[in-house]
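Notes to accompany the following structure.
Only a single protein chain was left out; the remaining protein chains are all shown in position.
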Amino acid sequence: MTSPAVVEVGPSRGPTFAGGRKSRSSRGSLTRQKQRIGFFATLPAFIVVASLLFYPIGYAIWISFLKTDGVTSKFIGFKNYVDIFAAPLVHQVFLTNLKFLVAIPVVIFAGLFTAVLLYQEVWGWRFFRIVFFLPSVLSASVIGLMFRSAFTLNGPINSALISLGLTPINFFARANMAILVVVLALIWAGFGYAMMILLSGLMAIDSDLFAAAEVDGAGWWQRFWYIIIPSIRQQLAFVSIINTLYTFTSLFGFIFVMTAGGPLYSTTTLDYLVYQKAFSAYDMGQGSALAIIIFGVIATLTVAQSKYLRNDDGR
Amino acid sequence: MMIKGRIGKAISIICAGALVFAVSGYATSASAAPKKVTLKVWDPGLMGHLKDGALDTKNSFIYKAKMAYEKLNPHVTIDISEIDGGVSDTQFKAASIAKNGPDIKIGFAGGNTLSFAAFLEPLDKYFTKTELALIKGTGTVRQGYDPTGPLLAMPYGAGSYFYVFYDKRVMAANNIDMTNPPKTWEAFIALAKKLKSAGVETPIWETNLEGYTGAWVIASLVGGQLGPNAFYDMFTGKTKIDSAAMIKAYEGYQKLYTSGVTNADATTAGQGDRLNGFLAGKGAMIIDGGWDNDPIFKALGGNAGTFAIPQLSGSKYPKILAGGTNVAVSVTKYSKNKAEAIKFLKYLMQSKTIDTYVKITQTEPSNHVNADSSVIVNPLLKLQAKDVAKNPQVYPFDNIMPGPTNDLFYKLNASVALGQTTPADAVKQLQASLNENK
Partner (left out) sequence: MTTVAKMRKFKWRTNTIVLLALLSVAITTLYPLFYVVMTSSRTLEDYNKNAYGLPKFFTLDSYRILINNYSLDTAARNTIIVVGLSLATSLIFSSLAGFALAKYDFPGSKAINWSFIAVMLLPSQILIIPIYLLLSKFSLVGHLPGLMFVYIGTNIPFGVFFLKATFSAVPDTILDAARIDGAGFFTSFFKIAVPNAAAGITTLAVLQFLGMWNELLYAYLILPDQEMRLLTPALASIGGRYTTNQPLVAAALCITATPTLILLAMSSKYLVRGVPTGTGSS
């Protein structure tokens, strides 16, 4: 069972096995053939992506070293980067983004909770799956509008608070309250997506594992912790990484509808700044520099999450 | 068929010459029937009329202009693209960098037009001095707001001005005589207070989540103190944003929210609820502008009244109107059909054409010296047009300043109204932002 695996791994590890190659030439050429076909299978995807993005990424990186309005440009080295690191608005907005990261564990928990519930396949589970996915189908501006109308002074939430004898809260007037509403909206909008992915991971779990566990007398909790969680590590990592990415790059449209980025800049996110700077009349380079800095942050977080959550490539 | 010798050479030269002459003759007569040209026009919904949210091409000004012009100039086809307002800037910028944008760009006058200066053809050399003298408002589209700077666009329409609209019935019910509307900002607030104590629940309907009300009020109150060039001077650095006049204006503006004369959620209700709320009767008065003349008149009819946002008492320019040119029409530098584009632009700038625009939209007066004011039927607009004809105007802060500064401006307006930023601090931040972004 394991020997073919050893041979596959061998030659790609380098010259150490060169000596033994001759005696395993038939297996070696099989491996090389495997490598070749693996390479060619990946090629179409790679070619499309490279042809679309190679020039744009190069352009973006090049621009980050210029002061330009799109027509004329001046080379200024790292000045854009320095300016951004020093800008207080960037600091404030970066902190705001970090605050929104709070939503991620909650989204994953909610997604996992509902995925496990659906996994029981009780009556009507397919219906519920569609229902839970509904928020993800809506566009960001619609969800934003919904939450805004729900949390206004005269809206349903405050009416509920009043009927419970509490004083109504002006949610969008204070920074932290506004952030809370946005986080709730993020959770509501995102748990369905996470659920779908986690559910597909759950579906792939070999049912024999559960049968074996039951024979061993494992209870529900043990089954959850020792079978389900490890089996969907990849999907959990995936959801975690995607949501982190989303938090740093795609929240603006969503938030703007609810709070206009306010009060003051307290709910403004980094992607808003990137957008504003990237299309600035006088200085497009700053947008690129900021985006590249953000990329660095996300990449670091992604690598960290990968190492922590995934078995290395599961091979 | 070779003809030999000198005679042959002479004959062939003559034949060639005749051929060239014939061909060029054909060309000349062909240019009498000129080449077919397609002009690409991009409009971010400014000259197109929306009905039920969709573009009403039958009743939109730009489509009417297109039809009329194409009739007069059969060799020209005008291809109008309605661009979504949210991406129009992005789209124009990207297309311009790639040099395949439109021939004619319709956009916002002021800072927006100036931000695309690199891509817009300066128009001075195409218009004579007499022609330019017929058009009012060119100051809003000159590069750097310098009266001698390149003219980047032609202003279209006299623009929208910031006015208070009110429901006449509420005033009548409370025995308030509006033949002489409040003359000062303080009197305006006092009027609102009077209504409140008379039992009107919401004298002034306010929605200031985004901070736009601040933009209108500050423009008025500062213009009243500093005059028509108030914000041009701040932009060029002649005067400071961080000044006593601005602080005084912000303090007056703050009173709007601390006098108990607005709805309770004034500071967090959004722009989307603004007009609808007033039309639904949620408030007796609303601070708004000429762009809403049409819906307000349609909903309230003869019960709608209006007066310009009044100035602080003691202002040097008590009758000044805040507002100005909204729409500007430009020709792009990279256009391959510049001559034809300019011709179409000149057609648009004719007095009769602008009158058609005014007639259809009923939101702003004409900016042509020979305008026919009888095309205005909306009584609110009639009143505004009269004011515009006789009173000075101040072009607002957010029409002039660079994008990020405007962004900060709106946010600060909301924050000052909430009481979370002091006027003094607000103007300091604005000055810093302008310094950074110019």
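Order of writing sets the chain letters: A and B. Residues in each chain are counted from 1.
Note that a residue touches a chain if its C-beta (ideal position, glycine included) is under 8 Å from a C-beta of that chain, and two chains touch if they have at least 3 such contacts.
Predicted model only: the values in this text are computed from it and were never measured.
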Which is it among A:S51, A:T72 or A:S163 that touches the chain not included here? A:S51
Of B:L46, B:I62, B:I78 or B:A95, the residue that touches the missing chain is B:A95
Residues of subunit B (touch criterion as defined above) contacting the omitted chain: 42, 51-55, 81-84, 86-87, 90-91, 93-95, 97-100, 270-272, 275-276, 279-280
Residues of subunit A touching the missing chain are 1, 4-5, 8-9, 12, 34-39, 41-42, 44-46, 48-49, 51-53, 55-57, 59-60, 63, 70, 114, 117-118, 120, 122-126, 128-139, 141-142, 145-146, 149-150, 155-156, 188, 192-193, 196-197, 199-201, 203-208, 231, 234-235, 237-238, 245, 248-249, 256-257, 260, 270-271, 274-275, 278, 284, 287-288, 291-292, 294-295, 298-299, 302, 313-315
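In this section, only the chains that are shown with their structure count from here on.
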Just curious, how far off is subunit B from subunit A if you go by their C-alpha centres, in Å? 41
Can you check the complex and tell me which residues of subunit B touch subunit A? 89-90, 93, 96-97, 114-119, 209-211, 264-265, 267-270, 272, 402-404, 407, 410-412, 414-415, 418, 420-421, 437
Please give the residue numbers of subunit A that touch subunit B in the complex, ascending. 69-72, 145, 148, 152-154, 170-173, 259-265, 276, 279-282
